[in-house]
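Selected chains only, in their assembly positions.
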Amino acid sequence: MQLQMDVTSLEAFLAQEFPQVAGMFAIERLGEELVVRLKVDGSHLRPGGTVSGPSMFALADVGIYLAILARIGPVALAVTTNASIDFLRKPAAGADLLAHVRMLKLGRSLAVGEALIYSEGQGAPVARASMTYAIPPKAVQPGP
Amino acid sequence: MQLQMDVTSLEAFLAQEFPQVAGMFAIERLGEELVVRLKVDGSHLRPGGTVSGPSMFALADVGIYLAILARIGPVALAVTTNASIDFLRKPAAGADLLAHVRMLKLGRSLAVGEALIYSEGQGAPVARASMTYAIPPKAVQPGP
């Protein structure tokens, strides 16, 4: 599906709508697959230096949300209705996380995406997440 | 199953092992069902005053983790392997969240628990979560 937003407009939208978390994330690549980085800092860590589950949840959530927006334009009201996550391995200490996102369905009212999360520089994924979003009817707005 | 820890020792364990988040949570009730409160503040909110998805994930995760510890004793190494969440309704603005947790399975290597999350004072749940934890062999330690 053709993209309606580019990296600059996606990051601007994130900064405007989610100012509390926007600084934690950076879009690395945007195309059929979207890659988002979580800039890991002390607030994301658990004892032993591992990244917390909620931080990985947040990364997958933001990544799939951005992949939807890239395709339908800036819709602040899309909401997550379901999430399923498998935690596969302990993230590497001191490494950022990268979520590789692809869309599986983009219907009129429901969108489903999937993310594989990696510790930067590692070959095996640390988590897998799939999430469903409800897209409000006629919610498409002009971009920021 | 008989409880091995009480509210005081669970909260002490949380404060020791997860100092970054322990202050956000309080155990309201401990028995067959465990009830945990998320003291909602600005860091948990999204635009519109709704509590973020990652905050609800964190609440369910902490609640089920505590329900497991209450039954097997303080095991810092139990790890979440799978989580499934349904987001059902928008949380009420300005209200704390309460997770009502019950254990569905407590095996030697896997434990499964479930949480229903409510905005305080509301009758209909805002989210439902089920999570699986891997319990390390012989990881039981003396309490704090």
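Order as written gives the chain letters A and B; numbering starts at 1 within each chain.
Please note the rule applied: a contact is a pair of C-beta atoms (placed from the backbone, for glycine too) under 8 Å apart; a residue touches a chain by one contact, two chains touch by 3 or more.
Predicted model, so just to flag it, every value in this text is computed and none were measured.
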| item | value |
| --- | --- |
| Full count of same-sequence chains in the assembly - 2 placed in this view | 4 |
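Everything below uses one rule, namely that only the chains that are shown with their structure count from here on.
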| item | value |
| --- | --- |
| Angular offset of chain A relative to chain B [C-alpha, multiple of 5 degrees] | 180 |
| Computed distance of Cα centres, chain B from chain A, in Å | 24 |
| Residues of chain A that touch chain B when the two form their complex | 17-18, 20, 42-43, 45-47, 52-55, 57-58, 61, 76, 79-87, 90 |
